Every structure is written in structure tokens, then in C-alpha cells.
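Here the complex is missing one protein chain, while the rest keep their positions.
Chain nomenclature is as follows: A, B and C, assigned in order of appearance, with residue numbering initiated at 1 for each chain independently.
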């Protein structure tokens, strides 16, 4: 039985929210490095049905979440047809798909970056098939998470060769998509480590740079994940903002994580509420910048302590906390005191001299009368600003 | 008195090694957040003289390491002339210079990314003057470390605005250099945090991407620092390799650091010898890739427990460990067993199909007979490879 | 001018809250490793007056926060008399005092653990004088933070010797207090690193064990600090709980910190609201356990971006967030659904067999009919529980 908590309230999810979950998230049976599965494996059709009941809009998948590794074409056909029917019945879409390039032992030393050309070939081929599947299901985004593209014994491969192999693969697959006339974009997902000691292109920043070196960079963006940047203690919000500023935020993986730990994939908002608030604020554009228009994908799973009922509580909690934080972001950014504190300091004389170099502007800068000591004495008011943010988050300030 | 350790031996530094130190490194008086200076401030001329005696080739500086903040033009002139003389006397060069945009309170909320256009103007102007100074001293690389370009109260500024302001500043300064006809390149240095809660463009990866968005990206590269990437637990070697692969490694800051701590700037090689070994191997190209041709700059300082004699031990230790590791990298990469273990697996049939998509290549991949299970059973031999590396490092394997 | 935010509201601090600040916290001038002070040094009397206006109850100090290093007895006398008067005028108390054993170069390689007996002697003597000062000011707790008791070059000293020296010092000082007839207890404060590479007895756990080896362990407890345990990514709440369970929580340092970073000492509640909530809940005993009866000390300081007004905003924010979280903890722990979810599972048959071994109890356990698979299938309901906690924190659930 689902909790009555979300009924008839302003935090209930709607299709406009574009909330999506992966088959592998709510379907996660709770196996971990030290223990066996605690929940039975759910059928994709059942997941779709339940997610729809919870208020989700979309469901995402790895190829092998739906079609088992090594299935025949006939099996694949039956499975896909049945899955499409369950999507239609539930009114759900598949906004994103991806390839499992990490579970089978063949990928134990990487897929696109393996030293073995046979493995690289196998990985490319599997991805082409995965793209076909994604397109068939209507996905508009294809995610690449190279979980095994890394090393523990770093002498095994020149990391420059790894990057070069990775580029060859993505260039190849972009051309494949264009050749097929598919309407799908790529979103690359970085992770610093786990399951490999170090994974190549470990952050959204490294990935953005890599994209800038691709043949078809216009069709490739990033899929940042809260947990992955947070593992390395980086500001997730800054990384996402850099992607947005470059118009490269094609998809996003929402969850929660504590810094410096194994990949936790916790319920969205259940750790570091401040970063979660700042992220929602950034994505929703409540402070004035461009809004993110894509899916809000929850790449998380329920605690291993939970039975199936706990899994659906988890799913509803992700969406609910997101919506509570949207409300609070709006309240914060419309607070007059906040607006005062974050107002841009415009200076009609100086501003134009700071962009677009000319010798004249350089001279103008040199001639300015600037009192560094006086400027250094001015307080920024950020303790007040941050405290106001905490109080809006906590619901203490009236909206 | 200097230690006799390095006399007449194969690890003694030579000018060809291009070892450099900053005035602020060996000149560091040992102040920290919890305690006062423990060593007297040395004069630049004395530092130059002592560094030359230790075997260093170059000395780097922030503008205010040499010319105090707020000096008059006349004072500046006298100081610079005297410094040039001490360089000539010692046979030292200034390969790199940079701007101090972090010590004075005016920069307390950033320099190029400050909300206050007056501060941004002041920072730009100070940098132009710093570049003039660097060029006058013969520097070929100008480093940008935006230590205060960040936030603790993240609502204070849209991070996209910060990146945009940063871009304006670097574009402006590139144009300034071109307009002046200077022969100097920029090297941007990333750091994840400290002294700010989060610093924008926190890793070499983020910085490389930022560079790809600049007007004059060809004159801008990176200056990765061991300590800065290591603070976030990222593989320094992978980050440097990504920069090298993109021909963007313009400068490098060598030191040592433990993961997840305050910025330690320890003696090169004194922590994480394996990463240090892998780094030296990468920079020196002993495994076959392109060699890094620029300065080997030690951006480190002696423990606060040391007196002045300890500082020179520290400096000699940095260079000596680097050279020991060069020797070991050569020995490792010429070991036949190692060469066997890391040999590229070439496959005349498959390799050409993996790059440069064509419909025919896609078909060829689809037609390949690949046995995933058999491929997955093959061992990689990496435990052996890594153990060999440890033993070469430890000097157990004969060269 | 102080913010009107806290007037006439239920979150306004009262003396019963026992909120205290250190002279060094609100008096922090904003110097950091990369920059100079941004705020003038305040006089102790002014700090006392302002803290009282903000609603604080107590003020704490290091010896040298009040009496400069090397002051004569006469100077000391004048300073202390004046300070006592300002305390009386403001109605403030000094609940805790401590010794500065880290700023002067004499302590650069430790105080009680220095290799040099002269330094150890100096440190002991300085502490005796500090205790005298603390007692004179009415302090009931004397804190020991051994910030320099550590190493970077770990070969410098056997860590067992360091622990032994530390024990000698604390045993000596306990005996001194007893001999003087002072009514003061010791609270030891752990920190994993910074300013040393590694500090001995790095966590509250290590410190609790160390205390169990002391001659007068009954008069020694711990002073855990949020930032210090959090730097190492440990659960602060679990550490504090272990101390409370052992009746060793003698004092507490409240602030905020992100994992794996330099010591940030941020405004209480400004990072990791969930841990802050759980901590307040633990200290206040809202879930039923024993309540902590000592001072709520804020060992934090304002951002370096702030002027003096920002410092007082910071101080008020610490107290205000604490009180908001008290309210939310009460609301959470009185929610019937929460009480159901966390109810102890009592079992009249089994419970008595689990404590106090006897052969008969062992046999009883062996004879129990326990279905492991069935037990493993039961869900714990923790996703629901945690989501309820988030919602109580955010003020979404009615009290």
C-alpha cells in the first residue's frame, strides 16, 4: 500500500515535471559487495505500471535491463513488443536509453578503451544495437557511462591512448546515428572511480572538454550525476552550471551521496539538502537564469533494508522532495531581502571597459581611481544571505 | 651547510632538467592558519643565489613576491633592476610569472569573478601590470590561479555568471598580450577548494573545457598542480595526460599531497610515490608517448618545523627524487617482461573497422565472430605488471 | 545594525539555551593561508558586550585571546580585572577556557609531544597558568586541543612515545588541578589533521580510548567538534553518542564543515542539515535518551567576505538555526507515524536471553526456531522514516 502522504497535495508529481526512473533503480534487488539480493527481481512491465501509479512520467533503461544479454532476435522482438504495450497501457515514455558495458566479464578491463580490439569491437556493436533499441522505444537521449573505462594498475595503458580510443568510439557512434537518420543525442556521464580504481574522464569538466574534441560535438552533451561529482567532493551545482552555460546539459541524474564514499545512489534530497536546493534552483531557473528543459531522472535506489513497499516510498520521496525544493527556491528568489543582497553591482562607467579588449579600454582601466583598501573593507552580506537561504529551505520565512 | 648527499652523483640537477622554484616556495616563512611565521622572510636576491647553488635552473614569481603591493613606479624600477642583476649573477632564468589576486582584502570575494565591477577592473589592471613585469623578466608562461574565484554562500552569484566574467577577463588579457606583441602564453591552474569553500572551474578537466570556449584558445593551456587534483582524489596522471593529448600542458606544478586534506604543498615525491612515478614516466615519455618539454616547477614548501637549512634540504629533495624516478621509469619501461605485458593487442582485421565510421565498417563489426565469454576469461596480467612497477620503483629489479 | 530577524520570536536565544562563543570566533579577523586579515581585531570587552546583545550566554577563551603571550604579571592582572568587569556588565559567564599551544613557533613540532623536553616543560607550565586563569574567570571546563601534536615526517617520533608523552602531561595536569582544589574538568578535543599532516589521537573515538588509560579518567571527557570529525567523513552523531553513552561528553564544539576539506568552521547548520538535525535531536534528547546538559558552544567564524556586521549575523544565525532544529526534532519525535516506525521490537521470550551469558541462555538461543529467510524478507520502512525526517526538517509535516 502506498503512503497517503502525497495525495491531493501541491507536491504531487505531474507529467509536466518530467520525472523519470530507470528500470535498474526501482528494480534494484539490493545486492551489494557484501551481500545477496534482498528483493525479488521485478518484471519491466510491473515496474512501468507501478512507476505510473507513483506519478512518474518516464522510464529509462540499459539494453540488458529489458533484453537479457545474448537474447536471440526473436526473443528481443517479443520482449520489446510486450514492453511497448506496457508503456502504452501505463501512459509512460522512454526518454533515455543506454548500454550496459560493465556487467559481463568481457568488459572487465573496459569497453571502448580496452587494450583488446575484439573487446572494443564488441562494445561498439553492442552500443549500436542499444541505440537501435533506444530509438525504437522513442528515446531522445542516449547516455554513455563508461564505468569500466579505467584502471587500477595504471601502467597497463597510456591514458592518452584511452582517451583516443574513447574519441574514436564516440565519433563512430555519432556518425552511425547520423547515417541512420536517428533523432537522438548523446549524453556522456563521468564518474571518478568505482568500480575501477580510477575512471578516465572523471568529472563533468573532463567530459565537457573531451566533447569539445569530437567530430560531431553538437550532438554530444553531458549527463552529470549528483553522486558521481559528490564522491570527489566537487560542487555539483558548479559542474552543472558550467554545462548549462555551454548549452551541454542534455540529461541529469538526480540522487544523493556523501563525499568520499562508495557510490551510494541515495534518495534525492536525503543528503546535502543545501546542494539539492541549489541544484533545483539552478535547474528551475528561479533566480533568473535559463531553465533546464529536459527530464528529471532519478538514478537512485532504495536502501537494502527495504522490501518492495519501501521501494515505492523511495520513489515517491525523490519526487516529493524535488517539488518541495522548487517551492522553496521560488520563495527564496522572490524574497525582497534576498534580491537586494544578490543584486548585480552595475557600474555604467566601468562595465563596458571589462569586456572586449581595446587599447583605449586598457587605458581607461589604468586611469580609474580605485581604492583597494576601501573596497576590501566592504562587507558582502553573505552570512545573512546564506542564513536566509537556510531559513527558506526550512520553511521558517514566509513565502 | 648543505647536505653532501647530492654531490658527484647521477641524481644531481642540471640546467637541462629545467627545475624551477617559486620565490614564494623556498621563501615561505611557515605561517599557517594556526600559527605565526617560523622563518625570517628572505630577500629575492638571496633566494636566487641559493637556488642556483642547489642546482635549480629557474625561479618563478607573483608580482608581489618581488614588488610589494602599492609600490611606486620608481620603487618598482629599482627592485626589478636589482633582481635582474641577481638573476644574471646566478645564471638563473624566470620561466614563469603570475599575479597575486588573493592576499589583499580587495580580492576577498574574488578578482575576475567578483560581483563588484570595481574589483574586476582592479584585478584586470593588476594582471596587465603583472604581465608587463613577467615579460620584462623574460617569462614565457603566465599562470592564472584564481584562488579566490569561488564561494561559500553559493547563492551570492550565478556560477554561470562567474564563468562568463572569467572568460571576459581571459579574453581581454589575451588580446592585451597580442596587442603588446608579447611572446608569452597563459597557463590556467585549477583548484577545487581552499581558500574558498568551492572554487569555480575546480579541476584541470573543467579548465580545459573553459579554454575551449575562449577567443584565443590557442595561446591558453593549463598548469595542473599535483596537490590540487589530489585534494579531490582524482588521478593527477590522467588529468595531465588529457591535457597533453590536447597539447595543452603549458606548465606543471609539482609537489605532494594526501587526498581529502588542506592544501599541503609537500616536497615532491614525499607522498604517493606511485603517482609520482607514473607522473614522471608520463612527463619524460619513457613509455613511448610524447615528452613534456617545459619547466619542472616545484610549487611546494618546507615543513613548518624547519629552519632555513631545512628549506634547502627540501629543495634538493624535490629535484633528487624526481631524478631517481626518471631512472626508475626508464628501467621499468625497458624491462622486457613489462614490454610484453603492456604491448598493444593489434588486430589487422578489426583495428581499421574501429575508427572512421562507414556503413561498411558497421556491417563488418556486426559480422565479426566474437565470443564474449572466452574474451572475459582471459587474464590481463595486471597484478604482475603492477608488482613489477613497485619493484622497479623500490630498486629491486635490475635495470 | 543587527538584523531584526530574531526579535520577539520563538527562536530568540535565552540564557537557558547556554549558547557560548569563543573570543577567537566572533573575534576572528579573517586571515587565512592565502590572505591577510580583513577585519580589525576587536577588544575582548567589545566582544563580550556584543555577544550579550546577540543573546549569547557565555564566552570562552584561550589564554592568549585575553592575555597576550609574554605579558607580565601586572599586565595580566589589569587585563583580567577589566575583563571581569565587562563580563559582569554584560551578564555573561566564562564556561570554558583553554590554552593556545599552537601559535608560537616554540610549538611548531608539538607541545606535550615535542621531542624536546624543554618544549614539553614550557607547554605544561603554560597550561598550568592557563588553568589558573580559567578558574579565576569561573570556567568549569578546560579544553585541550593539541593542534600541533602530530607529524608530517612520521619517522620523527614513535607514535607510541607521543601517546605516552601526552598521557604524562594530562596525568600531571589532572593532579595539578586536584592539588589546587580546583573545580574544573578536562575535555579533550580530537582532530585528524591540519595544521599537521596527521594529528595523534585523531578522532573522538581515539580520544575516548586514551582517556580510559589515564590516572584520573573520571575528571576527563571529550569535546567533539563537528568540523573535525566531519573532515574525516565520520558520523559526528555516532561519535557524540559514543561519548554520551560513556558519560564522557563534557563539552561540544558546534559548527559546520564539508567532508574532506580544510578546517572550515562554518556557521552552525550551514552545511549538512541532516547531521545538524540529528545532532540537535541527540543533544536535546527529543527521542527519549539522556539530554546533554552542558554549554552549546559555537566554535565557528564568519566568512572572510564579511565585515563586522556580518560577524554578528553569523553569530545570530548559529543560535537561530539551532533553535529551529530543536523545534523540528520535537515535532519529528512526537509524530505518531515516526514513533511507530522506530518502536523497539521487544520479545519477552528472546530479550532476556541476549544479555548476561549463562549456559542455559546459550541453550535457549540454540533451541529457538528462527526462520532467517522470513526475517530477511521483512522491510524496515526506513525510506519512509527518513523521508518523514526530511519533511519535518523542511517544515512540511504539521507539528
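Criterion: contacts are C-beta pairs under 8 Å (C-beta built on N, C-alpha and C of every residue); 3 or more make two chains touch, one makes a residue touch a chain.
Please read these numbers as outputs of a predicted model, since none were measured by experiment.
Colleague: Return the single residue from C:26, C:66 or C:208 that touches the missing chain.
Modeller: C:208
Colleague: What does the interface between chain C and the hidden chain look like in terms of residue numbers?
Modeller: Contacting residues on chain C, toward the hidden partner: 70, 104-109, 115-122, 124-125, 128, 151-160, 163-164, 168-169, 171-176, 179, 192-193, 198, 200-213, 231-235, 237-239, 241-242, 244-246, 260, 274, 278, 281-282, 287-289, 332, 338, 341-342, 344-347, 350-351, 353-357, 359, 361-362, 365-366, 368, 370, 372-373, 375-378, 380, 382-383, 385-386, 389.
Colleague: Could you please point out the chain A residues that touch the chain left off the display?
Modeller: Per the touch rule, chain A residues meeting the hidden chain are 30-38, 102-105, 107-109, 147-148, 152-153, 193-195, 197, 231, 233, 258-264, 266, 303-305.
Colleague: Take the complete complex as the reference. Which residues in chain B touch the chain that isn't displayed?
Modeller: Residue positions of chain B that touch the missing chain: 3, 5, 11, 38, 233, 258-261, 267, 269-274, 302-303, 305-311, 313-314, 316-317, 320-321, 324, 328, 376-384, 386-387, 390-391, 393-396.
Assume only the chains that are shown with their structure count from here on.
Colleague: Would you kindly tell me how far, in whole Å, the mean C-alpha position of chain C lies from that of chain A?
Modeller: 37
Colleague: Of all residues in chain C, which are in touch with two or more distinct other chains?
Modeller: 38, 233, 258-261, 303, 305
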